[in-house]
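For reference, the structure I am asking about is given below.
The complex is shown incomplete by one protein chain, all other protein chains being positioned as in the whole.
Letters A and B mark the chains in the order given here, with residues in each chain numbered from 1 onward.
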Amino acid sequence: MLEYALLAGLVFGLYFSLVGLGLNLVFGVMRIVNLAHGDFLMLGAFGAFWLFNLYHLNPIATVFIALAVFGALGVPLYYLLVPRLQRARDPEMLSIILFFGLSQVIEALATVGFGPSERSIPGRVLGSGPVHVLGQTFPAAWMVSAAASALAVLGVYFYLYRTRLGYLTRAVMVHREEALATGIDVHRVSAIAFGAGLALAAIAGVFAPFMLGSATPAMGVDLNIQSFAVIVIGSLGNPLGTVLGGILYGVSLMFMQTYFSSWANLLPYLLLILILLVRPSGLLGRQVRRA
Amino acid sequence: MPRVLRHTLLVVVPVTLAAALLPLGYSNQLLLFNFVVFLTLAQGVNVIYGFTGYLPFGYVGFFGAGAYGFSLAVIHLHMAPLAALGVGALAAIVLGLLLTPLLRLSGAYFAIANLAAALAVYQVVSNPNLTEITMGPYGISLSGVYHPQLSYAIAVAVMAATLGLAVYLRNSRFGLALQAIREDAVSAAMAGIDVVRARTVAWLLSALVAGLIGGVFAWYVSVFYPDTVFSADFSIFAIVFALFGGVATVSGPVLGVLILYGIYNAIGITTPQYFQLIYGLLIMGLVLFLPNGLVSLFKRWGIDVP
Partner (left out) sequence: MFRKLVFALLAASFAAFAGGARAAAAPAEIKIGTLYASSGNFAAISMPVHYGLKLWVEQMNAEGGVYVKPFHKKIPIKLIAYDDQSNTATAATLYNQLITQDKVDILVADSGSPLTSVAVPIARDHKMLLIDQTGTGAAFFSKDNPYIVLMSDPVSSIWPKYVADFLTQEGPKLGIKRIALLYATNDFTGTQANAVRGFIRAAHAPVEIVYDQGVPTNTTSYTVIINNIRATNPDAVITLGFPNNDISYLRNLQDSGVKFKWQFAIYPGLETEHLEKTVGVKGLEYVYTYTPSSVLEYKAEFGMSLPQFRAAWDKKYGEGKVAFGFNSVAGYTTGLVLQKALAGTESMEQLALRKAIFALSGKLKTIDGTFELNDEGAQIGEITPLGQIVPDGKGGLKFVVVYPPAATTGKPVYPAK
């Protein structure tokens, strides 16, 4: 039971790092809290569902479509919302409200368009039968989702550390004003990061039917909170810390399910508060405390 | 006329009178009650966010703590409702004290940690292992003390006191000190303000407000589940209302509730199908075009608003 919970936690945690990754990228670059993150994830899930149902498109293919569509959607959305927001007195706080509004709009449109019921894609689409790993068996779809998550994380790593644009992105993350002063086109860099953030959310959404059982228009709220737990544990504003956060979250969740199942949902919140208080910068992060 | 008196006469008195007298002519008292609840909660958010800059994203935690403090005092200790309200308030204050360490966090970190705290309290209260104490997920039924008239009156009193608190903060040295901390905590400390003490007091005051109105809410509604009183909607509505009107003023949150909650109910009753959509668009428009709230318009025109 112990080994199983540990391994399942690792697999599940990898997926959860993908779930939190986009949220963290957006926060890291723009210092805004995208409270509609979970709703973009939901849109990715419904996209995968419809493409599978109408054209029998494999979700793996949908991943690339989601990347293109949501990446392209993110750029204009950025210019529409964020520069205006950043002129306000307290953009970080106001972003929470702004994106809450956006999440309401998305949820409303999704409910009108898709109906309120749960939707899902058969598990066999991502590989049939259980898979044996280190003497334990796991659903094949889990392993595929976890592998895809790992690839997405590597992709973000490659982008940030091996491309020129990623180099500029990191400069903006470290200090927005200084980056601006040195002549970096902060808005362009941010817009691309915003698009990437939405795309990552949508990609995570493509796997949601397999990892979370089903998708509904209302699923975004819960996912936002879990994403927060993941990225705060890792470190808010540091996309790669998300992986550590995701795995820690996944493993501890599975342990709780095994030993104190009815208290399992208390865990992410306690972990989040505890880490913020003891090591407020997250396990891999920078200063966030005042006074 | 001193500003305190002017603000009291301009906002506290008319709002309180309206809340007290409207039920005589308008029979959907519960709608009025919800207005009173949100007027109180929006001012509570104002106290902590408007004056000190901490965004209490889990403000509903205090509201729920108050509701459960009240209900459990009635159920287990067989207290009279008015005494039980004290227990509700106490529960919220104790929770506030437990959460004071969160005030060391800044910006979005505080908001998220506060949200997590509220959810943690909800998870504890609704856990079936604690059914003997909290009734767990099975919810509360207080039909024995149900008294809509009296509980409505108490709610109006709590609201009036909260408005009074906002007037005090708007016009006192203490309120100024809090705003100084919000702008720059280090400079405020150097100017001789006890930063930690001041913000803790503001935090507990705002917890007290939510705890009291949460207790009254439990009394008025009398049958509810944990998710009713821990619904994130309470936090979000209160924050959005306060921001819409304009924080760090007395009239801003009042205007915000009257206009936005008014629209919310109007849409809900007339065109329910586009309820959430219109509401979401309204909130987005608010942040983009009026980030400092409605009252900032008046300030721009040179009018001093309460």
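Everything below uses one rule, namely that a residue touches a chain if its C-beta (ideal position, glycine included) is under 8 Å from a C-beta of that chain, and two chains touch if they have at least 3 such contacts.
These numbers were taken from a predicted model, which means no experiment stands behind them.
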{"item": "Listed residues B:Val13, B:Leu30, B:Ile263 or B:Leu297, member touching the removed chain", "value": "B:Leu30"}
{"item": "Touching residues (missing chain, whole complex) on chain B", "value": "27-31, 34, 37, 123, 126-129, 136-139, 141, 143, 146, 148, 221-225, 227-228, 231, 233-234, 264-265, 268-269, 272-273, 275-276"}
{"item": "For chain A, residues in touch with the removed chain", "value": "1, 4-5, 8-9, 12, 107-108, 111, 114-120, 122-124, 129-130, 137-142, 211-214, 216-218, 222, 253-254, 257-258, 261-262, 264-265"}
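Here, only the chains that are shown with their structure count from here on.
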{"item": "Rounded Å distance, chain A centre to chain B centre (Cα mean)", "value": "31"}
{"item": "Of all residues in chain B, those that touch chain A in their complex", "value": "49, 53, 55, 57, 101-102, 104-109, 111-113, 115-117, 119-120, 123-124, 127-129, 185-186, 189, 195-196, 232, 236, 239-240, 243, 273-277, 279-284, 286-288, 291-292"}
{"item": "Residues of chain A defined as touching chain B within the complex", "value": "27, 31, 33, 81, 84-85, 88-90, 92-94, 96-98, 100-109, 111-112, 221, 225, 228-229, 232, 236, 262-263, 265-266, 268-270, 272-273, 276-277, 280, 288-291"}
